[in-house]
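Apart from one protein chain that is not included, each protein chain of the complex appears where it belongs.
Chain lettering (A and B) follows the sequence in which the chains are written, and residue indices restart at 1 in each chain.
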Amino acid sequence: MEIERRALNQAKGSSVTWWFRWFRQWDIQLMVLPALLFIFIFSYLPMYGVLMAFQDYQLFGGFFNSPWVGFKHFEAFFNSPDFWTVMRNTIVISLLKLCIGFPAPILLALLLNEVRNMMFKRVIQTVSYLPHFLSWVIVGGFVGSMLSTDNGSVNMLLMNLHLTSEPISFLSVPEYFWGILVGTGIWKEMGFAAIVYLAAIAGIDPHLYEAASIDGAGRFKQIQLITLPCIRPVIIIFMILAVGNILNAGFEDILILATNPILRDVSDVIDTYVYRMGILNNRYSYAAAAGLFKAVVSVGLLAIANRAARKMGSSLW
Amino acid sequence: MMKLSPGDKVLQVFIYLLLLLLGFITLYPFWNSLVISFNTGSDTALGGITFWPRSPTFDNYMVVFRDDRISQAFLISILRTVVGTVLSVLFTAVLAYGLSRQELMGRKFYMVFCVITMYFSGGLIPTFLLMREFGMMDTFWVLVIPGLISVYNMIIFRTFFLGLPAGLAESARIDGCNHIGVLVRIILPISGPVVATLSLFTAVGHWNDWFSASIYINNPDLIPIQTLLKQILNSNIVTDQLLQAIGSSAAAQDRLALMQSVTSKSLIMATTMVATLPIIMVYPFLQKYFVKGVLIGSLKE
């Protein structure tokens, strides 16, 4: 909208007024421009590196001595026999993470907000974000030993309850993998991600609750009528960012949880695939091509999500 | 205190139970790691350590703390976390405030300009060359400066700023405040929760970052704790890769024998604790900023 308006102004030949307006708001511009220059230097200047995707990048030759090969690496990536499996897994895993993993921290924040005992609230809040600080290697070790067929606690429980007669090798069954992956991810990051929603809830004017309470709204109703609408902009923004991240289905978590090659049909996502095919083999250009593909699609998705979100009243730009 | 209806009471009980369960399953692995870090390595290797150490010891921590570089590394980490967080939150807030102003010309372009960088990156080597040309290799600032502006944090900041009542800033403007004044005197003071959140995110990011130091820093006096702990761990445990690499080389087992005197799992847990406990402690202190009821309403009038 604004660009259109500006274009219209300029067409009218009123560029003088445009500059005039610009200089009148020099103080806000000055808050923004130095930071943008900083971003230009540290993010845009090195961006010539993306062109590596169109080269056969030679580490020893450097960027300027590497031959240009056009779309060779993109073709190799798209034509690889596993491409569609990889895309399917990427999208399915992402959508699962989006549908289940995205609301989880919001739910946690809402639950914590209902707690009256401050001590209890603080302790649970702190405890719930602890798993964020454990590396995936350690988390993988825990999940592995919990689900082990050999004295793993989950199998022991199932056996004792007579739900199964033979221990189940959970991490080797393709059908269970997505569930385990998404579940572990939620468990690990839910508490950390909830912090930002807690901050949003903390910013809500308490008078609103009082008013609602006087009107006879129960806690449930209050969540529905006050809390959720108030944190809606934050939720929408995170939703937009999450949609833009759909091609980032995961990497370290999958590498660590999907150790059994038999899971490859369900576990291989873009990042793990590119890691195996490109990075482990020093095929820098191949990895760069896949990265560029991901970036283009991500920004496209982001733009669509942003457009949709604008109709709901919040947008990134 | 508001009165609770019977339905609300049932809800309360349900919430407490659910959160208790959640608290248990998120605490247990951490607690277990802590317990294992205080257990002798060889005993840990027998398995079955759950809530309490079976063979208590400080040995694992001794291995970590006998390295005399560790206090220096802690200092570097604390310094970079404090300096990096303060500067980054400040600069990011300034940018976010500017971008939250409706009247800012070029706002949409600026936002897209920022968001692009979240997805397109030139990769490590061009970035590395840039840092080198700036003369930042082997300096403290390479740990701080590249992270000064976080687009992600800017977006969060901006979303919160946009949610504030518009009249707030305007009335201050009329009182003769310039924009910096508005940000510092009006906006930031009532943005306690989001400032606390983003400070926490940034601090955790700084504290946990081992990678940039391992690439940009060779001077042992500038190594932060996470990078040093990685080195200590590497020099004290036998990894699968090592076994595979030299497994067939008989004499190399001498080297293995040396490394095996502390078995890996307990030491990994000890380094994890040393690395994470200081930063985990930050959150409880920040929680007071999450206390409900920033009285925007009273300011609004």
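Observations on the model:
What we mean here is this: contacts are C-beta pairs under 8 Å (C-beta built on N, C-alpha and C of every residue); 3 or more make two chains touch, one makes a residue touch a chain.
Simple rule for what comes next: contacts and distances are computed from a predicted model.
The chain absent from the displayed complex carries the UniProt protein name "ABC transporter substrate-binding protein", chosen from "1,2-phenylacetyl-CoA epoxidase subunit A", "ABC transporter substrate-binding protein", "FAD-dependent oxidoreductase" or "Cyclase". Considering the whole complex, the residue from B:Phe30, B:Phe120, B:Trp210 or B:Tyr289 that touches the absent chain is B:Trp210.
Checked against the hidden chain, the listed residues B:Thr197, B:Thr227 or B:Thr276 yield one contact partner: B:Thr227.
For the chain left out of this panel, the touching residue among A:Arg21, A:Arg88, A:Arg122 or A:Arg264 is A:Arg264. Only one of the listed residues, B:Arg80, B:His206 or B:Lys265, touches the absent chain: B:Lys265. Where chain A meets the chain that is not shown, the touching residues are 30, 33-34, 37, 40-41, 45, 48, 59-65, 140-141, 144-145, 147-150, 167, 169, 171-172, 259-262, 264, 276-277, 279-284. Listed by residue number, the positions of chain B touching the unshown chain are 42, 45-47, 66, 124-126, 128-130, 132-135, 137-138, 210-211, 213-215, 218-220, 223, 227, 230-232, 234-235, 239-258, 260-261, 263-265.
Keep in mind that, in the parts below, only the chains that are shown with their structure count from here on.
Each chain gets one centre point, the mean of its Cα atoms, and the points for chain A and chain B are 17 Å apart. Every residue of chain B that touches chain A in the complex is listed here, in rising order: 2, 4-5, 7-8, 11-12, 15-16, 18-20, 22-23, 25-27, 29-30, 32-33, 47, 91-92, 94-95, 97-99, 101, 103-105, 107-123, 125-127, 129-130, 146, 148-149, 151-152, 155-156, 159-160, 162-163, 178-180, 183, 191-194, 196-197, 200-201, 204, 208, 265, 268-269, 272, 276, 279-280, 283-284, 287, 289-297.
For chain A in complex with chain B, the residues that touch the partner chain are 2-3, 6, 18, 21-22, 25, 27-29, 31-32, 35-36, 38-39, 41-50, 52, 63, 108, 111-116, 120, 122-135, 137-139, 141-142, 151, 187, 191, 195-196, 198-207, 209-210, 213, 218-220, 230, 233-234, 237, 241, 244, 284, 288, 291-292, 294-295, 298-299, 302, 314, 316-317.
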